[in-house]
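Working notes, beginning with the structure itself.
Removed from the display is one protein chain of the complex; every other protein chain stays in position.
Chain naming follows the written order as A and B, and within any one chain the residues start at number 1.
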Amino acid sequence: MSKKPLYLGAAYYPEVNYFETIDQDITYMKKAHLNVMRMGEFAWSVFEPNEGQYDFVWLDNVIKKLYDNGIYTILCTPSCTPPIWLTRKHPDILRRDDDGQSACHGGRGHGCPNSPVFNEYVNKIVTAMADYFKDNQAVIGWQIDNEIYPWRQGCHCDFCMNEFYAHLKSKYGTIDNLNKQWSLRIWSIEYQDFNQIPYPKIKEWGSHPAITTEYINFQSKSNSDFISRQADILRNRGISVPIGTDMMPFLNQDHYITNQNLDVVMFNHYHSQKNFFEAAFWMDYISGLKDRPFWNTETATSYNGPNSTNPDYFPINFNYINTLLPFVFGAEMNLYWLFRAHYAGPELMHSSVITSQGKAIHNFDEIIQASAALEKCNEFLTDFKLSDPDFAMSFSSNAYNIFEGQKVVTGFHYTENIINIYKLLKEASVAPHIHNPNNTLEKIKVLYSPFLISLEEEDFVDRLIKWIKDGGIWIAGPLTDIRNQFCAKYIKSVFGLIEELTGIQNLYQIPATTLNNTIEFENGKKSKSYIWNDVFETKPQHETIARYKSDSSNIDQKPAIVSCKVGKGEVVVLGTMPEYTLLLELIKTYLKKADVLPSIKCSPNVIAVKRSNNQKTGYCIAELSNEKGSCELDGQYVDISSGKTLKGKIDIMPYSFLCLEKV
Amino acid sequence: MSKKPLYLGAAYYPEVNYFETIDQDITYMKKAHLNVMRMGEFAWSVFEPNEGQYDFVWLDNVIKKLYDNGIYTILCTPSCTPPIWLTRKHPDILRRDDDGQSACHGGRGHGCPNSPVFNEYVNKIVTAMADYFKDNQAVIGWQIDNEIYPWRQGCHCDFCMNEFYAHLKSKYGTIDNLNKQWSLRIWSIEYQDFNQIPYPKIKEWGSHPAITTEYINFQSKSNSDFISRQADILRNRGISVPIGTDMMPFLNQDHYITNQNLDVVMFNHYHSQKNFFEAAFWMDYISGLKDRPFWNTETATSYNGPNSTNPDYFPINFNYINTLLPFVFGAEMNLYWLFRAHYAGPELMHSSVITSQGKAIHNFDEIIQASAALEKCNEFLTDFKLSDPDFAMSFSSNAYNIFEGQKVVTGFHYTENIINIYKLLKEASVAPHIHNPNNTLEKIKVLYSPFLISLEEEDFVDRLIKWIKDGGIWIAGPLTDIRNQFCAKYIKSVFGLIEELTGIQNLYQIPATTLNNTIEFENGKKSKSYIWNDVFETKPQHETIARYKSDSSNIDQKPAIVSCKVGKGEVVVLGTMPEYTLLLELIKTYLKKADVLPSIKCSPNVIAVKRSNNQKTGYCIAELSNEKGSCELDGQYVDISSGKTLKGKIDIMPYSFLCLEKV
Partner (left out) sequence: MSKKPLYLGAAYYPEVNYFETIDQDITYMKKAHLNVMRMGEFAWSVFEPNEGQYDFVWLDNVIKKLYDNGIYTILCTPSCTPPIWLTRKHPDILRRDDDGQSACHGGRGHGCPNSPVFNEYVNKIVTAMADYFKDNQAVIGWQIDNEIYPWRQGCHCDFCMNEFYAHLKSKYGTIDNLNKQWSLRIWSIEYQDFNQIPYPKIKEWGSHPAITTEYINFQSKSNSDFISRQADILRNRGISVPIGTDMMPFLNQDHYITNQNLDVVMFNHYHSQKNFFEAAFWMDYISGLKDRPFWNTETATSYNGPNSTNPDYFPINFNYINTLLPFVFGAEMNLYWLFRAHYAGPELMHSSVITSQGKAIHNFDEIIQASAALEKCNEFLTDFKLSDPDFAMSFSSNAYNIFEGQKVVTGFHYTENIINIYKLLKEASVAPHIHNPNNTLEKIKVLYSPFLISLEEEDFVDRLIKWIKDGGIWIAGPLTDIRNQFCAKYIKSVFGLIEELTGIQNLYQIPATTLNNTIEFENGKKSKSYIWNDVFETKPQHETIARYKSDSSNIDQKPAIVSCKVGKGEVVVLGTMPEYTLLLELIKTYLKKADVLPSIKCSPNVIAVKRSNNQKTGYCIAELSNEKGSCELDGQYVDISSGKTLKGKIDIMPYSFLCLEKV
């Protein structure tokens, strides 16, 4: 194996097949050049068939056998699936849904993250695993739990409620303050004690948006803490390889917070050709969460679905490019779910590397080809890091949860809108990096924050102000900076920060459908106005970029998009969402102004991600739409795979992958 | 203020903003010429922060401050929102849903109208409020509770069930009679005691329609009694200003019964331009429920929605005409919900008079313009009453509840059909008044009763017969007079009254889709037949107005619409719904026959409501579709606003409002 390996592998459940298929499995692993297997994920009942009787020998044997064949192991803690002796002995560890019913045994993720008893049992088995495997050189990483997130708004048991009250008390101080911040005199809701607050019930009319958002944020935090405690156990018992938890693209679990006490960001995705740009978006976001290359821990070789296959099209070479996509975004690992298809049970209809009968899947060749491509490009991919982000777009779990609690505009979906804008920018070769407000702003020159409904995440406001004053260009809105940390409106100004920082006044706040206003840019270009209309009042120091055209004389000719210099930087406030072409033009203007270096120009179906090492630069390129595309190179490049020298406009073949080093 | 004031105002919640905004609020109230605020609606927790500790001083101060600025007050009893100390001490006062779960604290309307304990607490606070405020001259009216109706089919607690059994016992006498009237030998359902009857569960197959309808009628009555008891308390403690309860356009709460022991009908509506004719319909209905001008107690200045704004269009001047519309239908008050937008909580995304930040809403000017119009037309509007109804259309909660229990025809919606017919007639300037069966028939010449599935409401049948024999023309059907007071079919004839009264026999009853029959009028005009086909057999004294054309030889040429003289009057029975143009023609024929005076002819978008005082007549006119329209005046009129004299065909500008006095 190379010194700086890239990993390609799969989830492997030898216990499910009673260890009868291992030899055949290894033959296929080697054929496909897989070099890592992820094991133990759901194996609690095999690890600990009865309370306190641990059995790790079987796994030790498998790990050894794989290692002898050049295959590393990622070990998983099995906390996602407590076994029947535990759920029977302690039924109060089961997740309780908001209808008051406990989860029943037979699924997964049925344990409560706040249950002391459950945590105790998890502690014991994780400790035992760590002690047993800590010196095993074949183990290159640990995964904690599996796809944790607040399923059905999370758990609502008494442990959770008590933790929730403690959380609220620590945030709000007094119940009177909570009553005021949530404005609970409306409907005489006012509580006299924290423990009178009910969890959000979906069926009640007018469920309070702050409760909804606080509860989901709390459940997300509870999950993070549950994961974090396991990470601490592992480290305390001597684990030194990277620890992570594999997460899904669900925003109600905060990816940043969850990964704070972890070493490596793990990500699972099941996108198909029809939403492949979404996969790119999430990887762009995931890749920036930590300074370390992320691990893509799950993806499918083809069709999938728990109990019936999805009806998607998976064209030839989709498996190839989907296998390589994470590496384009700087990953160092990609794992299939799963190696051998199950022969029974809930996830029977899922594609895999080999079938239940031990035959290669129809597109097995593409795995081999992807392995070969990785091997050829190994040095480039491990040596050339992602370039520093100078243009970024905000994306936040907190914003998502606030919008889920109170949509603001009927039919508005936060994630959908953000991803559409990402696609727009990506297709125009002005792709932003995706920025979590908790990440550093340091290298960013232009930050675009649409729909960032609240800025109040940790110390983001302070860092943002400093960054602007130091020269950053912040393009904000619409629907940005209009809720405080209590999910409430600001009272002094519509904005929490923007008016104070810029002096731009927000006169009217109107859903875009209410008046069907249009806007006109200073250069004469006209646009419909989408989603929302903030109508501004400006001062001489402001530059008006677009104005409303309106039937309402109070609104007509009033500013819709305004810019204001702040320190060495600038704030551009969008009161509305213009047509995408004009949004693009606007953003490009500020990128130019900020000397953001242009990427190489690609056709819309091609993404090119810049890489650099200490001396050199390059691009990692992938075609995402199964059509021929092109790139206009800004100099002379070497194609790492073929060794050929390229320049000028080059063709990019459907679903192809290229590593280009500038010469 | 004028001697006979018209009121324009809003709901006002100073307690929600901790009294910090009052001065600013009053400035805007005066700017908009608002002269009344509705207060206290949800303020129980501020009125009585702990059991028995009443605090009305804060409200007294606000009332005084407003009064000093020329603004009256409507006081509300807060029974819609029992506070946390009460719901915690007596959880059995909470509404119980049909899944057996109690409502949880945090919403509104969570108290059970039949709970003795809840009624006791309501009694206490209403008594205390009445005693405190009874001599306050600034208070011009009392509102009881808020928008009461059987939310989720109402409460299903033990108190309710016991009351329900008492109600059934008093109506049916014996359980054997109930078994027979409901035909409970079907499926061996037969009960042996009233207290064995379950409430209607939506999830069970074949829930009995009579239970469903009786239960909703009972819950509606329970709500009425709950309101009525509060009205009695207020009067007993010396309140002499008008008392009402603000109701929504939901028919499962009977508007007539609810208002029997009240002084003034209060109505809340949130229609937009897309269903503005519906608002007109409801006001037409509401205005006839009592002899006193109604109060429109809630409407929006623009967009609204509890947790996300509705995506409707609210054009320029919609706020203006929507503000004035109730006055067209004889109201003496219109109130916005709400004055200052909330800064947090469930109804954050609702338009208002001023924003959470204390700025005027974008269409604030239209409020000022509407105020001005009202002031100019004040004398006309207060002096000229609505003219007597000579053409009326039936509309009944009881019919609605029977159809909800058993739709009769798949896809049939009672209210939707009635409103569509209203719109048809209104647009043709032959608008009916909307008539509740419990209201007098005295001045009516022609009554049209489509889909009045049961006539058995109080003494309506007797009054109807007398009215017909005295010369009334009753146009009935389809689907009229086919259920008795027990929601059952009649057995001797399909009809309860019509066959006995007219001798018209109903041979076949068939859903219109079954055979796709058409009808042909005597004048040769042809029409599809909609919704239902009753096939008649006539006697020589009957006049056949339309006959079926059918593939079925049993039906072909048989009468579909038949008329019969009864005493000095006439009964016209529609066995089917013809095309609207032919329905209109038919109705016009009978209006002419009855010498119903034609209204002035208006274009479809314009409504003109006749007014008169002792000597003179006039019209109140409004344009509802935001398009230019016209009226053909039947003489010379003075436009009250401009003082100009008008005659002949005049233009009516989009969303305009006119008061015309005949000279």
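As a working rule, a residue touches a chain if its C-beta (ideal position, glycine included) is under 8 Å from a C-beta of that chain, and two chains touch if they have at least 3 such contacts.
Computed from a predicted structure; not experimentally measured.
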Next on the checklist: One chain isn't shown here. Among B:Q24, B:N123, B:N136 or B:Q181, which residue touches it?
Outcome noted: B:Q181
Next on the checklist: If I consider the whole complex, including the chain that's not displayed, which of A:A103, A:L464, A:I555 or A:V571 touches that chain?
Outcome noted: A:A103
Item to check | Residue ranges of chain A at the interface with the undisplayed chain | outcome: 13, 15-16, 18, 42-46, 78, 80-85, 88, 101, 103-108, 151, 302-303, 305-316, 342-349, 355-357, 359, 361-363, 365
Next on the checklist: By the contact criterion defined above, which parts of chain B meet the unshown chain? Give residue numbers in ascending order.
Outcome noted: 100, 180-192, 196, 198, 201, 204-211, 405-412, 486-494, 507-511, 513-516, 535, 551-552, 554-555
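Here is the rule we go by: only the chains that are shown with their structure count from here on.
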Item to check | Computed distance of Cα centres, chain B from chain A, in Å | outcome: 50
